[in-house]
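Every protein chain but one is kept in place in this view of the complex.
Showing subunit A:
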Amino acid sequence: MLLRRIRNCFMNIRYFQRNLSAASSPLVPVPLPSRMETHLWYILPNEVKSETLLNQYLELLSPCEKENVCRMRGYQLQKRALLARALVRTTIARYQTKCPVHPRSLKFKKNIYGKPEVEWEDVDDRQLPPLHFNISHTSSLIACGVTVNSPIGIDVEEKQRKLKNNVLAFARRYFSPYEVELLTAISDPEIQRQEFIKLWTLKEAYVKALGRGFSAVPFKTFTIWFRTAMEGEIRLPGLGDSEALDIVVDSFNDHEKLTNNWQFVLLDLAGSHYAAICIEKDRTTGGEGTLPMKFTVRRTIPYVEDECVPGVVAIGGLT
């Protein structure tokens, strides 16, 4: 039973048997994302039921990661933590097409603010441009976003997520005054809650993309707007408007106009989640124009199946 194995792993590493199942397929390699393209991979924990497969994932983790999995309280949380690490390792390994790398041999470190990164010196293929990645999870979905040459932050939330606190009370406490004003103007409490969740994911994605920790960029100090692309009017995406909306961020402390460097997209994922992606803009194209953000979404069960998900709806952000 997986739970017993996880308990034992903490005490006796020799318990692990190299028992890779003959029934599973190898990891399918994938070409790198292009500039201004994000690859979003996600796994649905409910689709992973095989104990053999979970044991296979467990063998990919470093001793430290295994300890962290063990520390989670209860089977579901342990499974989630395990799948998150397995997703990150297998996803990054897929892109090492010139010189294949085993997911187990990837090493990770944290930047000075605590944001996880790949430790590339230990990977043989030094010609590959460094990948950036970021993960986020809910109880029913784990996602990993990957870019080349651009810091990335992602956040996923269940569309149906309910706050324990009152939405406006929460927004007044943590969001910027402009965001509070926009939310207050929504009379339907269900739409108000949905718009709140969308704003939350975008704000989280921004802070995670910046990679300086949450206390460096408190939520109150910046505003995220949805704006019509042509006239620049401020709109909320949920109000039945089919016009493409751009997502921009404004910061009160932004003397160098650094907020112009970031681009967002908000997706409807698997019908059940909002997924926000924030990446740094590509300045190398020159001129005032910005490349629109492209994204490719794939649902995966590593070593079993990968499925490119077509037609993912961008609720906001120019693509």
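Note that in this section a contact is a pair of C-beta atoms (placed from the backbone, for glycine too) under 8 Å apart; a residue touches a chain by one contact, two chains touch by 3 or more; residues count from 1.
To be clear about the criterion, contacts and distances are computed from a predicted model.
*Asks:* Report the protein name recorded by UniProt for the chain absent from the figure; options are "AP complex subunit sigma", "Acyl carrier protein", "dolichyl-diphosphooligosaccharide--protein glycotransferase" or "Kv channel-interacting protein 4".
*Replies:* Of the names offered in "AP complex subunit sigma", "Acyl carrier protein", "dolichyl-diphosphooligosaccharide--protein glycotransferase" or "Kv channel-interacting protein 4", the absent chain's UniProt record gives "Acyl carrier protein".
*Asks:* Tell me which of A:P63, A:P218 or A:P292 is the one touching the absent chain.
*Replies:* Answer from the full complex: A:P218 touches the omitted chain.
*Asks:* Which of these touches the unseen chain: A:E37, A:E179 or A:E204?
*Replies:* Answer from the full complex: A:E204 touches the omitted chain.
*Asks:* Can you tell me which of A:E37, A:E65 or A:E157 touches the chain that was removed from the display?
*Replies:* Hidden-chain contact among the options goes to A:E157.
*Asks:* Write the list of subunit A residues that the hidden chain touches.
*Replies:* Against the missing chain, subunit A presents residues 7, 10, 70-74, 76-77, 137-139, 157, 161, 163-165, 169-170, 173-174, 200, 204, 213-215, 218-220.
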